[in-house]
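Before any comments, here is the structure.
Shown here: the complex without one of its protein chains, the others still in place.
Letters A and B name the chains as they come in the text, with residue numbers starting at 1 for each one.
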Amino acid sequence: MNAPAYNFAYLDEQTKRMIRRAILKAIAIPGYQVPFASREMPMPYGWGTGGVQVTAAILGPEDVLKVIDQGSDDTTNAISIRKFFAKTAGVATTTATNEATVIQTRHRIPETALHENQVLVYQVPIPEPLRFLEPRETETRRMHALAEYGLMHVKLYEDIARFGHIATAYAYPVKVNARYVMDPSPTPKFDNPKMDNCPALQLFGAGREKRIYAIPPYTQVVSLDFEDHPFEPYRFNAPCALCGAENSYLDEIVTDDKGGRMFVCSDTDYCEGRQATGHHGSLSAAPYKEKAHG
Amino acid sequence: MVDQAALESDQPLLMAKSLGKSFGRIAACRDVSFALYPGEVLAIVGESGSGKSTLLQMLSGQLAPSAGHVSYRMRDGVTRDLTTLGEAERRFLFRTDWGFVHQDPAQGLRMAVSAGANVGERLMAVGWNHYGRIRDTASDWLSRVEIDVARIDDAPRTYSGGMRQRLQIARNLVTEPRLVFMDEPTGGLDVSVQARLLDLVRSLVAELHLAVIIVTHDLAVARLLSHRVMVMKGGRVIETGLTDQVLDDPREPYTQLLVSSILPP
Partner (left out) sequence: MYVAVKGGERAIENAHRLLAHKRRGDQSVPEVTLAQISEQLGLAVDRVMSEGSLYDRELAALAIKQARGDLIEAIFLVRAFRATMPRFGSSEPVDTGTMRVRRRVSATFKDIPGGQILGPTFDYTHRLLDPLLAEGLAPEAPATADAHTAPTPRVTDILGRDGLIECSPPADDGASVGDLTREPLNFPADRDLRLQNLARGDEGFLLAMGYSTQRGYGRNHPFVGEIRFGEVEVELFAEDAGFAVPLGSIELTECQMVNQFKGSATEAPCFTRGYGLAFGQSERKTMSMALVDRALRARELGEEVRAPAQDEEFVMSHSDNVQATGFVEHLKLPHYVDFQSELGLLRKLRQEFADASTPDAMKEAAE
């Protein structure tokens, strides 16, 4: 039996070239979904293969990689992906946002502001913002090509008529570079403003649906809304119980079965960083430290 | 000063020239020509199989003709052959300057979406971005088509057949089109409901100076709504002229047959 020998970052060079061509096309047309021939990866479709393929295609030996899921470096899938790249690419990894050159993320944008030498790679399950309104790919493609986004606004109108608010809490659709409507991936709408005019390059990979899209640095990204019902980011109104932060997105932790709750920064690196510089919340705890990531 | 409206009324809005359509060996429609002017209502009458639906499809750019062509004078004054329009232009036309009322309102509405959204969709498609204004305009149109404004948030699934049809009309008229196509708009409705609908259509047509092409098998509908009528049989136009003249004094035997089969009221 032939034991396979893997290339740097797993993908063969032909495949990387194919993915980079798709990435370049995506950067040239901000917000437009570029089809690509997604490869079978050693993790299941739906578990980040799109993000992994994008990262594998752009990673170089000098890069420093951070991987987060739900804002945390320590969730199981983030660990699994980080280990994958440590093994197949041997790159340095980090949990510190400002030290990373490539950040692969699922469902959150880091609280720490990004800078020009960074690439943020998002894992995307369903790239098509119109998918739940129109299941046919042939039709949604036409709608994007003709900039026919009336249906999207119908959905927003219906929400307001029914609930009094736009009822989208995450994966909130945005208009990129005043042309394409895009799904930012299931990040909470709280994170939408971070995409606008961001110094870092933002890449989006959907492996199972086989699409790549991009927001080049310093591009306009506007959340869809009505003039009289403007977009509002949502955040639970309390400081982080561990570090006291007032502007970060919070996870709700259930502490007992009598309704006990506490609210803690979802971005673990951000929270630990604040605590290290002396900020404390109402419930300071020295978090149990896992062995350092290698 | 030039009277733009008068000038406009002098020019035809839609022109068909020797239109024909064949499916394999079957000629569904042959050699149809006419010109339609702003504010004019043309009825195309005939039995099923007469070719009238195929003709309507060609006139509204949904079916490419096998012979002849259709031209339309756009809002900018330029007359264009429909086949030369790009898909984007055609779709835009369909959403703004044209209306299409289907026989089955479910085909022309989003049944699971509220009446307000149904009427407001075209506005949103052309860039309206103020919820309050969209809703007010939709309300306004609902009352114009005699739908209780309190039903604005209900989906047409909960509407009666007549209400659905009136909603479909409102949805089409909200962008103030100049030309509306209607395919048997009263089909499937009770006689009294039909009468009310026809009255509504007649007053809206007059008020908005709409040009209409209406396909129907019902001569009473043609009598009530149209200025001119074209009678079709076997894919050809066998008789055409002012409605009252054709219906009072039909020349062709087939037309006489159709007229004589209208039940007296």
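Assume contacts are C-beta pairs under 8 Å (C-beta built on N, C-alpha and C of every residue); 3 or more make two chains touch, one makes a residue touch a chain.
Model, not experiment: these values are computed from the prediction.
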Missing-chain contact among A:Asp12, A:Glu116 or A:Asp228 belongs to A:Asp12
The one residue from A:Tyr32, A:Tyr122 or A:Phe190 touching the chain left out of view is A:Phe190
Filtering A:Leu24, A:Ala96, A:Ala113 or A:Ile253 for touch with the omitted chain leaves A:Ile253
Contact with the hidden chain, among A:Gln70, A:Asn98, A:Thr112 or A:Gln220, goes to A:Gln70
Among A:Pro125, A:Gly150 or A:Gly205, contact with the omitted chain is made only by A:Pro125
Omitted-chain footprint on chain A covers residues 1, 4, 6, 10, 12, 35-42, 44-47, 49, 69-71, 74-80, 83, 106-108, 125, 135-138, 163-165, 167, 169-171, 186-190, 208, 210, 234-236, 241-242, 249-253, 255, 262, 264, 266, 268, 283, 285, 287-291, 293
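Here, only the chains that are shown with their structure count from here on.
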Expressed in whole Å, how far the mean CA point of chain A lies from that of chain B is 48
Chain B partner, complex, touching residues on chain A are 142, 145-146, 148-151, 153-154, 157-158, 160-162, 226-229
Interface with chain A, chain B side, in the complex: residues 87-88, 91, 95, 110, 113-114, 116-117, 120-122, 124-125, 129-132, 134-135, 152-153
